[in-house]
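A single protein chain has been omitted from the complex, and every remaining protein chain is retained in its original position.
Coming up: subunit A.
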């Protein structure tokens, strides 16, 4: 089928986005609308003694100033645990926590009014050390129940001694999703007393399920429509302005638009959990793993958000895709007064992957093996068991993937390439055209990384999607409309849904309707799950339509498809699709079939490092990923490139710097993400070993490359410098200021 699955069908919004014409949620506009603004706490921890909104209300153009006392319904919300106040109640727990909201007839008036609100804070000491929050009983509690959000142990076997033992302590900094479209949306009061909310989000129904109770409205009176999403990466799983804009709209009776500024955006969404990890690996002299012990400490910041699931991933995947009979893991998620952390691409698994892969390299060195050989010797395959005891019951050809990766040709240009009569091509050197080097001090390194990620929601979550498919005659042709609530966040689901419908129904003209809550939940656009779950739902609905069409056509064998549709009317079916059920992890042993699908990606990084200045240029990234079935090669390659770039960013530059609970770099001037001159060309090999349990045999693909590129880049920098580098992102000073320990 032309433009069916397997084809590089272009995105319908691709040209619009490149040319700047795509309407994002921040571009929404309605006649007579007001602008909302948010007053946020300047303190990581304080009591609110009193608040005076009078000066704000007195400003001309201000229509409403609301505090927690104005929340019509439930005053708390949250993804997993409803611990977060809509607006601060007597207390603030992080810098940037919303305290009051304003609606005015001009955005600047709204901001000025918010600034005019007088809040009397009694500043309290902030809990900022996650280790103290977890283990020091004298530490003040950020929430009444204490600071431990989840402790998940994994206990397998009893042999914790071996011939070769390597230990390490590792740290992962706080990464940001760094989407370009700030939090924004438009709330429109409806005649039925409800609200229509147009918003950029990742899961319309989970927003609806949190917004409606806070507004004191039944869910059917809070109708959400997806507005243009400018990137997500997990940061739009939690609510931002949804309740606030709706409250202001209901109070004023006017449409209210809220758009966070760039700096505000850094306070308006959760970040990746920073992690501190202690690992001990034991192995035989020939490099076969005997045991792994690990302590993984994840700082969830002031509110729970996705911390429970992040801890579950870190614990269940904490040894990586390796066979090991003895495992002792303790994964902890804690509350502090640091910025709230939650979902970001690969969560939980990303942090652990950096540590266990660093350990595998140490083990390789201790055993005298190459980084590839140590991984091959311990690689899982179909039939292996995870640390949770779960059987890997679909292809997992890690050893073959590593062998293929290692056999790929290396870049032939030497470090400091591109020399000609005019001197070096500075763009090919660490530091680029800033000309920190013209070849001096540059050393090359090669490193490998391997990662394993659970696809779809885990640990017993009822994870499903809903699709409605309708076929009708339009003009002389059959036309198919696919309707779901699944959020297109840039990943390409909009294309894949249409491709599936074309393949299943053999119809060229397919439209994907805008996503809204007028159809059942699609679940979240996260956990690499939408091709699997919503793709599965679209396929199921198409199959149901096809079956009914088959009966109709059998009854009218003389008619064409269009004629049947004209005579019998449109055919529409709605289906829910669920993946195989998952189960909780045992709270004491961590055992259980907690995941439904697992995905592997392996990376090789080649870097040039200016060892005197600590600047790095990644020369090449190569990757092998098994996706089961390629639905759209172009979109898939984009996902792998993007995931790899995000992992490179974590390895070399991306960090929200926090001191005493305060963010030091809330801007794209100082929160650096890779540019086109930082992200090298990639060499890709994409494998298609089908998962028999998944639609078309596909395997979720968006997250795995984010895991393995970080340790691969870090390993390559270690190879170039001879340094331990136990922390990412690796800062120039971590390389340049190390005293003469370099070999």
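Observations, loosely collected:
Note that contacts are C-beta pairs under 8 Å (C-beta built on N, C-alpha and C of every residue); 3 or more make two chains touch, one makes a residue touch a chain; residues count from 1.
We take it that contacts and distances are computed from a predicted model.
Per its UniProt entry, the chain excluded from the display bears the name "Carbon-monoxide dehydrogenase medium subunit", taken from "Acetolactate synthase small subunit", "Carbon-monoxide dehydrogenase medium subunit", "Oxidoreductase" or "Urease accessory protein UreD". The omitted chain makes contact with just one of the residues A:8, A:167, A:382 or A:657: A:657. Contact with the chain not shown here comes from a single listed residue; of A:98, A:395, A:431 or A:492, that residue is A:431. Interface note: of A:407, A:554 or A:737, the residue touching the hidden chain in the full complex is A:737. Checked against the hidden chain, the listed residues A:90, A:220, A:440 or A:547 yield one contact partner: A:440. Listed here are the subunit A residues that touch the chain not shown: 111, 261-263, 427, 430-438, 440-441, 612-615, 617, 652-653, 657, 664-665, 667, 669-670, 672, 674-678, 731-733, 736-737.
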